[in-house]
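For this view, one protein chain was removed and the others were kept in their places.
Here the chain labels run A and B in written order, and each chain numbers its own residues starting at 1.
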Amino acid sequence: MSNLYGVPDFKSHPDAIVIGAGVVGAACALKLSGAGLKVLVLDRGPIAGGTTGAGEGNILVSDKEPGAELTLAMRSRNAWFEISEEIGGGFELEAKGGIVVSRSDNGKTALRSLSRQQEVAGVEAIEVGSKELRLLEPYLSHEVDYGIHYPGDAQCQPMLAAARMLRILRQRGGNVISGADVIAINKDSVGVKSVLTNQGEFATRIVVNATGTWAGEIAQLAGSFLPIAPRRGFILVTAPAAHLISHKVYDSDYVANVASGDADLQSSAVVEGTKSGTILIGASRERVGFKSDLDISILRVLAAQAISLFPVLRNVQLVRAYRGFRPYAPDHLPVIGQDPLVTGLWHAAGHEGAGIGLAPATAELITSQVTAATPFMDASAFSPARFTAVLAS
Amino acid sequence: MITIIGGGPAGLAAALAAGESGSKVLLIDSAPRLGGQYWRHLPENGAWGKQEAIRHDFEKGNQLRQRVAQSVNIEVLSNAHVWRASPHDEHITLHLLVGGVGRTIDVKNLILSTGAYDRSLPFPGWDIPGVMTPGGAQGLLKGNYVLPGKRIVVAGTGPFLLPVAAGLAEAGAEIVALLDANRLTRWIPKFHIVLANRAKLREGLGYFQTLAKYKIRQQRGSAVIQANAGSDGTLESVTIATIGRNFRAKAQEIIKCDSLAVGWGFTADLSLASNLNLKQDVLEEDKSVFVTVDEMQRTSMQNVFAAGEITGIGGHQLSLTEGKIAGFAAAAQFGHLTDVELKGKLEPLLAQRKKERKFASALISSYPVKPGWQEWLAPDTCICRCEEVTMEQIQDSITELGATDARTVKLFTRTGMGMCQGRICGRAVIDIVGRESGINPTIQDYISASSRPIVTPLPLGILEHAPHIE
Partner (left out) sequence: MKKLTFFFDGIEVSAIPGQSIGAALLESGTKVLRSTRIENKPRGMFCGIGVCFDCLVVINGVPNQRACLTEVAEAIQVINQQGSGAYPIEGAS
């Protein structure tokens, strides 16, 4: 692979290098360039060829418990709509709204109390019963009689989002090189000095590590450490039938799974129609390393759970299934901030199953930190120093 | 027990070779009747008076079917789609959809013979009702006693256009024109190979006689470069052009027709081979992908054989020969044939395969598809029929969005993401992206085009209830 876009003068001396052309790297590059920096994006593969290419594109506030991540998610959700304006859309962004349902008494109680707390934090959360649910989702199972409607939940097509942001980056004089594998990060007494790839060396004082699931490798190249590991997920894709389901609908068990530390398979149906016409059914979560074989028993569980929410899906055909590897940190929080050991190396990684939703706000935090501007929130919960502290103790 | 997936010429031959040697065989096929794409005839039922039009080699297929039916060792599972083959350490799990019901079978020894389908090239108007593949047109005739239209143009390239045009003419259709993009002169340096395969020569001459009998206009070095719809939205005419050696269109003409059968050779169906991660390779000459096999038709996976079109396009004779070799070799593996017996059986077959493969490769080099076809495309030409992606969208994904390979174009535009899973447009998109981006596709790009984790769509309700054996 090679660079399609010629070689601008700054190529060997960009102000900042973003490693990773996924949705997080693309957002960081867009925001840094918006702050006036000349940015070069390097990826060993094509644009959006990593986990972004496997993501569903949900931009959720509904699945976050109050705290730093919810604050990040709420800002990020709005930031997506601002970015859409900024770059001229083209990535299927829509505020479709999410519906979280529960079918057990305990589940309902937990869901109600979570939504109350979220409301206090400023999230719009509307309690809905049987009748309202039927109006929102006519094909929903009659056994579902309680849920919370989150009108703020949104969706986009993440590969297009990354590509569209990088398109604007290029228009601003930035550059993207596909097929550039980062093999070393060189330092001097000041900090980061250059990035070495199989396509040459690029000098810079600012490096943003947006390599998602592989962020630990880049940290290691720079002589530091990040505990990012893969958490596998499968998605089922149906024949076009998106008109059957208008919101993102999921069972509240999902929230518990997202936060779970259990390595075994967890799964609860997350069902949604997409603008492209298909219905996506997720989302299993397992820690099995980068094991990629398609496990039919997992697909079967996902199908059963989806059908229990929407019986009509029984007659809808499964057409494709794919898997991706979410980048996760032990405490399930993203890593955003400067490396405590390497000056000039900034991490923007480890967003697990929310990297698409959280990309714009992550980029804003990185940009304000890099340019020493005031960030929109206190980002200490996301600091990479939290792992070094553990390591030292 | 030896399991065979695909009951075409290769699978039938393999089943008989193994079954008649004493092995137990399970023969799985998705069609209601065995025979594959070649023998797709309806059972004789006197409903139609023109059987002779499709008589060619029909008896042979019937005999093979009968021998399979009579063999106590061969069990047949028809109407059975294998929608996924999952490899495990000691066995392979086959997930099937049998007449609308889910079923799971664990197997240890497998012969894959999943065959091929027509290769298509996109061109303006190819999605208009009335445009079909030659295989599809022939299938209507052989398998349904129905003609695709009254006034038919047959076009594309390859020897298969001859039996299609001849058969349709015998059955009463008016063949307005038979166009092959390649000229017969490409055969001149290979004529000795033709002479060494006299049966093929005879078959070919027979078709030419039929074409002459019906005074069919034949034009080589010509192609349909556009199909045109009438007011009812169905095919009304085609624009044909004489084309150069590189397929660049020159003089044009419009001819009226209500049906077009157009195809460019065949594409192997490697979905199951990809499920099993079998080693595959790309033929330098036409970039077609095939499963690599050894002398005995063994694949890279232990106890898995492959035969027929999936090891390289070569027609039904070669498929039969390869099927026999695979069947005998598999039977010998289970001790149903001694080494000496196997050697005796294989000797003539190996010689025959060699001759037939030589002929197959002569065919491939005589009917090439040259890149000039891409110049027939207009910005609004539909490339991916399922997802309705146009040429312009593909170009934009490269120039505007920075896609550098076919997979990224797929992620950006949805080419190949529809219900056919890229079976129809996948190869064409690779070619288009290579040309538009200036970046040569890799071997892996071609191989990945048939990666389909779910081989054939199945209702979620079936997936939910399929028995859980794994």
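As a convention for this text, a contact is a pair of C-beta atoms (placed from the backbone, for glycine too) under 8 Å apart; a residue touches a chain by one contact, two chains touch by 3 or more.
Keep in mind that what you see is a predicted model, and the values were worked out from it rather than measured.
Q: From the listed residues B:59, B:253, B:347 or B:388, report the one that touches the chain absent from this view.
A: B:388
Q: Which candidate, B:124, B:402 or B:418, sits in contact with the chain we can't see?
A: B:418
Q: From the listed residues B:61, B:124, B:148 or B:453, report the one that touches the chain absent from this view.
A: Of the candidates B:61, B:124, B:148 or B:453, B:148 is in touch with the missing chain.
Q: Tell me where the left-out chain touches subunit B, residue by residue.
A: 30, 32, 37, 42-43, 45-48, 117-118, 120, 127-133, 135-137, 139-140, 143-146, 148, 233-234, 269, 385-388, 418-420, 423-424, 457
Q: For subunit A, which positions touch the chain that isn't shown here?
A: So the residues of subunit A touching the unseen chain are 138-139, 142, 239-244, 277, 311-312, 315-317.
Please note the rule applied: only the chains that are shown with their structure count from here on.
Q: Nearest whole angstrom, what separates the Cα centre of subunit A from the Cα centre of subunit B?
A: Computed value for the inter-centroid distance: 41 Å.
Q: Which stretch or stretches of subunit A touch subunit B in the complex?
A: Of all residues in subunit A, those touching subunit B are 1-2, 4-5, 46-49, 53, 159-160, 163-164, 166-167, 170, 176, 178-179, 236-240, 276, 278, 281, 293-297, 299-300, 303-304, 306-307, 313-322.
Q: Provide the residue numbers of subunit B that touch subunit A in the complex, in ascending order.
A: Touching subunit A: residues 84, 86-87, 93, 95, 387, 397-398, 400-405, 407-408, 411-412, 414, 417-419, 421, 437-439, 452-454, 457-461, 463-464, 466, 468, 470 of subunit B.
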